[in-house]
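Take a look at the following structure, please.
Complex shown without one protein chain; remaining protein chains in place.
Note that the chains take the letters A, B and C in the order they are written out, and that residue 1 is the start of every chain.
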Amino acid sequence: MNFASDNVYGVHPRILEAVVAANQPLTDVPYGHDDGAQACEAALSRVFETPVRAFLVLNGSMANSLALSAMSPPFGGIFCHEGAHIQTDECNGPELFTGGAKLLTLPGEGNRITPQAIERRLRHFVHGEHGARPSVVSITQATELGTVYTVDEISALGATARAHGMRLHMDGARFANALVSLGCTPAEMTWKAGVDALSFGGTKNGGMILEAVVFFDPALAEDFLFRRKRAGQLLSKGRYLSAQLLAYLHDGLWLDNARQANALAQALSRGLALVPGVRIAQPTQANEVFALMPVALCGVLQALGAVFHEWPVDGIDAGMTHVRFVTSWATPMADVSRLIALAQQASARGVDGDD
Amino acid sequence: MNFASDNVYGVHPRILEAVVAANQPLTDVPYGHDDGAQACEAALSRVFETPVRAFLVLNGSMANSLALSAMSPPFGGIFCHEGAHIQTDECNGPELFTGGAKLLTLPGEGNRITPQAIERRLRHFVHGEHGARPSVVSITQATELGTVYTVDEISALGATARAHGMRLHMDGARFANALVSLGCTPAEMTWKAGVDALSFGGTKNGGMILEAVVFFDPALAEDFLFRRKRAGQLLSKGRYLSAQLLAYLHDGLWLDNARQANALAQALSRGLALVPGVRIAQPTQANEVFALMPVALCGVLQALGAVFHEWPVDGIDAGMTHVRFVTSWATPMADVSRLIALAQQASARGVDGDD
Amino acid sequence: MNFASDNVYGVHPRILEAVVAANQPLTDVPYGHDDGAQACEAALSRVFETPVRAFLVLNGSMANSLALSAMSPPFGGIFCHEGAHIQTDECNGPELFTGGAKLLTLPGEGNRITPQAIERRLRHFVHGEHGARPSVVSITQATELGTVYTVDEISALGATARAHGMRLHMDGARFANALVSLGCTPAEMTWKAGVDALSFGGTKNGGMILEAVVFFDPALAEDFLFRRKRAGQLLSKGRYLSAQLLAYLHDGLWLDNARQANALAQALSRGLALVPGVRIAQPTQANEVFALMPVALCGVLQALGAVFHEWPVDGIDAGMTHVRFVTSWATPMADVSRLIALAQQASARGVDGDD
Partner (left out) sequence: MNFASDNVYGVHPRILEAVVAANQPLTDVPYGHDDGAQACEAALSRVFETPVRAFLVLNGSMANSLALSAMSPPFGGIFCHEGAHIQTDECNGPELFTGGAKLLTLPGEGNRITPQAIERRLRHFVHGEHGARPSVVSITQATELGTVYTVDEISALGATARAHGMRLHMDGARFANALVSLGCTPAEMTWKAGVDALSFGGTKNGGMILEAVVFFDPALAEDFLFRRKRAGQLLSKGRYLSAQLLAYLHDGLWLDNARQANALAQALSRGLALVPGVRIAQPTQANEVFALMPVALCGVLQALGAVFHEWPVDGIDAGMTHVRFVTSWATPMADVSRLIALAQQASARGVDGDD
């Protein structure tokens, strides 16, 4: 019963097979100039229905940092949610790779930012060169709280960014989960809504090392080979990366995996919602379930072998805790059912916080 | 009637004389190794009643950035108020000179942070190396809103910092104004309350270029000569800097200047408080007066020649604006009186926002 | 006939099998805290006959940059050969990750630096904080020209470094090739000779992504988890990395692979040396052969399907070129024989530069 994260699960068999197959032929061109790398760019261009520039990198944090470094000068300011992964979980990587840009954090329901919040903050930027120069709006889709921006919300943020001379970046560590949740096309969720650059993540959704930076504006890609190399994100044996992305996109594997993970999250969310003392804290729109539950219940579940994280938020009632469950393409449905059953039993035994 | 900032006023005559006098003898040792530089360290040690390490730098922003760079690793997190000068007015300098440390901003009344706010935020740092490593608490004394931390408040922040393995930094761009406001000793307001490093500012209080980084913990000063040189904060003709600091500290000039500026602010604050439609927005504890007033009144005053800044804050009623008046050692008392009189007359004529 | 680099060859079957096997069990602890990561540290401690701190990273450039960042302050100076990989082939990565340290390049035969060259350069560092502070000596073993430092040479460099308060770093991208060439123990070639930190490379020698930073002084490792995360060198699914290193060290695979590559290089070197017009330019001590040959001969070989790089050096006679051949554990012996035969035939036909 491991719901700690989608990244605790291994690699999808079809992707692993592709890695093994990449061991032939005997030799290949190194350092990102293999045929596979070009095939990846072509495949992503088909996915997005427009010619994109795409570069394989080694993890999602770096997809973000490098995308941002192409969009913001070192004296720039990057608007994001105060709970954004780039702010809370990348150990100052964005600051390092942008050369010192500042993350300007905003509050917002469900880890979503709004044009209004950006506008309000911009009113404080009246000092010319004394403050950071607003340069990028960065959003996470799906968010770190498992919610999803609608296409209209993204479009509104894109318009706000452009109106102030800024660019729009999307952290798509769980891009596929958001996409199948909305039921729109990749194009609609990105460049048609004003997204200039995307961190396209696949590691959490069945890959081993499966991340790409996708630029919809080719001007942003101009120096990217230098940026990637300097940042230590270029592998000599790149064929093992490109093979993964090609297998991932092939025959809809990426969408199937995401649908499966989302369906499990829905099942888990519905089941937990019925447990006395438990409250689903966020709309379950992708593959993450956030819930408030009694500390005692949380402890019982963990003692019974359920693996998941407490997720600190402010303003929780005493005796309650906020927890996160993440499902993946590989999470056994039996684990979901068992977790729900255990929670119901424990709650019935009186660990629902009311005693 | 210039209340735009204390830095719009020139240099105190005694400091200017010291600069002129520094032109003799014909030659001096360059690059910060002049006798004056050592005399500055000795003078500050007397002021603080303990041996300090002190280094002259070229402006207050750099005093902050360099002090922070000695206190935080590049992967560190620096707690400060969301309206702190290091966050809003130094164009990512702290990010540059620390090598990419992250400013962790906190809300707080009167631009003051509290131990509680720090503790609350620290609860989110549960990820090991995934988030920034909390390294420094930085406070501004007096704050950017003209308020002053009490010695007890500073001590509590110092204790909180130490309890979490962090250091305490004080941005003292208006150190003297805060000091005379509290009526305590420099030692009581700094190292005795747990301050490890201080940006000691004098430019706003009568200097030309009069800033120093003061370390109460000598270990922090170990590499500082390299840090200052690398950062471009070392002058070849350093004698013109050390002369300023020595004149500033001589015979209480720094305290006299601050008392005069604070007294003018008190007079202005009391006068404006009586103007219908005007509300003093922050306690006037140093040399800055913040007020809410009708937009129309603000416009009239500016049209009549009063120079001051609107200071954006959220949540103001329509038709009202938030403004800042700064007084200095050199601000004519007549200007203060005239501003009050003009505001009263304008208000009486009906530009008080009620029409 | 691909001699372009050892990294154009794929992954050794036993390492690939280990990657596949790592897909079980279903879940594992992410972000470098898998059991495999600890097993790697233990295995390397056995290899080096001393407790080491070891961290998996994603490529050799980053092993270098991150090791250096732990050894040098941003205002430091890093002595290395003017042809060192960190100077010529890492696109300013060392500058980025050290926060701006300066590489102080030295000449030297066979890309080897000497204590004398370091001492000579240090004589220019008389300015206190005006120059970089000498902090690290970095050597490559085997060098970029396929030569190998003897243990005595390393010891002498270690002594020189220590005498000046510096640390000694070894770039071991081809560590195994150098080791089997010298016939000494890993301990003798590293910490016993004064090496403080090692970039332990295995990608070129049969791995897919197989690189580690090894610290012999645990103090250098203190903040390394933060450094690695910030630098984007931490994978979520770390088990696929640790599996590689364990397979690599198991049952001497790493040494067998290196012996095979070195033997092929010896065969190639001996064969080419007999070709009229060709001169072996460096002693062949690891798995690289550098030769001077007529431009015409070089063109013929490439036209016949031999893949290798011209390697620019100064001072070559007109009509001649300097070329590099790299052999790997997987290079077919038949390719070596064929290349020699083709060179002999071409030379006999008169493309030896003498016509």
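The rule we apply is simple: a residue touches a chain if its C-beta (ideal position, glycine included) is under 8 Å from a C-beta of that chain, and two chains touch if they have at least 3 such contacts.
Keep in mind the model is a prediction, meaning the values are calculated, not measured.
Here is the thing to keep in mind: the chain we left out touches A, B, C in the whole complex. Per the touch definition above, the residue from B:85, B:112, B:167 or B:204 contacting the chain not shown is B:204. When you scan C:47, C:84 or C:101 for touch with the missing chain, the hit is C:101. Shown as candidates are B:46, B:123, B:237 or B:270; the residue that touches the absent chain is B:237.
Residues 31, 73-75, 99-100, 128-130, 133, 223, 225-230, 234 are the ones on chain A that touch the missing chain. Contact residues of chain B toward the unshown chain are 2, 4-5, 7-11, 13, 16, 19-20, 22-24, 26-31, 58-59, 61-62, 65, 90-93, 96-97, 203-204, 208-209, 226, 229-237, 239-240, 307, 330, 332.
Counting the whole complex, the residues of chain C in touch with the unshown chain are 74-77, 87-92, 95-96, 99-103, 105, 120, 123-124, 126-127, 129-132, 310, 312, 314.
One rule holds in what follows: only the chains that are shown with their structure count from here on.
The angle needed to superpose chain A on chain C by their Cα atoms is 180 degrees, rounded to the nearest 5.
Averaging C-alpha coordinates per chain places the centre of chain A 35 Å away from that of chain C. Remark: chain B and chain C have CA centroids separated by 51 Å (rounded to whole angstrom).
Chain C has residues 31, 226, 229-230, 234 in contact with two or more other chains.
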